[in-house]
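A protein chain is absent from this complex, but the other protein chains hold their places.
Now for chain A:
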Amino acid sequence: MSALMDQDSSGMFKVQQTIGSVVCCKCGVPMPPNAANMCVNCLRSEFDITEGLQKSIQIFYCPECGCYLQPPKTWIKAQWESRDLLSFCIKRLKNLNKVRLKNAEFVWTEPHSKRIKVKLTVQAEVLNGAVLEQSYPVEYTVRDNLCESCSRFQANPDQWVASVQLRQHVSHRRSFFYLEQLILRHDAASRAVRIKQVHQGIDFFFGNKSHADSFVEFLSKVVPIEYRQDKQLVSHDVKSSLYNYKYTYSVKICPICREDLICLPSKVSSSLGNLGPLVVCTKVSDRITLLDPRTLRCAFLDASQYWRSGFRSALTSRQLVKYSVFYVEPPVGEATVGGQKYALSYVLIARESDIGKMLTVQTHLGHILKTGDQALGYDIYGANVNDDEMDEYRLHGRLPEAILIKKCYDKERERKKGKPRAFTTKKLPMEMDESRGGRGVDPGKMENEYEEFLRDLEENPELRFNISLYKNKNYQESDETASMTDGEGAPTVPIEELLAELELSEEGEGDGEDDMDE
């Protein structure tokens, strides 16, 4: 007996137990005892646990988009013999909660036989605790049926349910270029059915109202907008009171752009703490940043605040003129506003076209201007502005003669003329508005504006923050370094910020992972 006794960890003697064998009560074959005391075959012949379970079922498949119908209305996208398809197939079976599902797998069928076979292994309890496991095949008959959206698309490919009409009533398209890059980066217009470029704006068409809704939400986060929503009745089902509408969102982007000069109405000026009547807009995101160039004070207006007063800019970037800087005095004050450093100093400048007339003005660009530089600014003295407020101030002689906005890199750019840039950008698939004749967009003008936009990107790193720029494959670095022998070159985008384009053989393009900066 001692041979049979084991000592376990607690120090007690435990007799080793070997399971004996009994005979199956039905067929007499010796077997280890189980809860039913019948061998597996006898149990199986007695109890069929797959009784009452569905063995064949019909499912609907849309050949256009590759989706399977889950009644009543959902279409689930799944690949042939994928895990999603397997879970979908299992979900379609009724009564499967009566047994426990152990395993499910696909049995190979010819793809165009329109049959899917799944082998299910189920476990169920029979007869006082004995658990029986059985596997059985389920056959699914696949029937082709276009899903709703595909059938609607087939009937009329240009069908849209919601449209967003984005407008900005200014004479340039800079904001739209920037917005285009932002949209590409965040993939906000991926669900748009059509995108159309029109005068002073872009139209986006969506198949679903919620897509348009989320697009407008996205816009409200990146630019200050005001919008209204309207709907138009398309069809009306009297019996079930279902109304089919087309929704239109009219979105207006605030007309204040970067580098604009604004003469604030006195009410706004005093509400912002007597911010000097002339302010420069330095940044437009979901808020407008206004900088007073004489006091280096900043104010932020968000969309609702702006639209309450709705002032327009006095001078826009089209009216920038070149100035030559002759002398920059050491700065009298410095400030860092919104991440940007500014230094207030007096400079001696003269207009390029009128070199003789020297002016001494205050500028906030004291940190970057040096003697011999060129700068762009607004000639307030000579400007013809249709603004009552500004006229009043002018009368009282309280306006400066010129305000400098940014440094001009034209001389440096001369050297790089004709050479390709280190980066490229992607474009949204937009249709041009051909139909409007004379009021349509002029391609030459567009080119110039785009060139200016790219220059803007190069000069301002903060603009590049939310945008993806891609490496230009045609660009050779050797050209650039050879020519840069003296002084500083024009500002360029550092190479670490560029993304490599991922080229897949089947698809077009995707984002690469080359970016070390972000």
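By definition in this document, contacts are C-beta pairs under 8 Å (C-beta built on N, C-alpha and C of every residue); 3 or more make two chains touch, one makes a residue touch a chain; residues count from 1.
The rule is simple: contacts and distances are computed from a predicted model.
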| item | value |
| --- | --- |
| Hidden chain of the complex, named as in its UniProt record, picked from "Collectrin-like", "GATA amidotransferase", "Eukaryotic translation initiation factor 6" or "Large ribosomal subunit protein uL3m" | "Eukaryotic translation initiation factor 6" |
| Contact residue for the chain not shown (choose from A:76, A:127 or A:150) | A:127 |
| Chain not shown, touching residues in chain A | 4, 15-28, 33, 36-38, 127 |
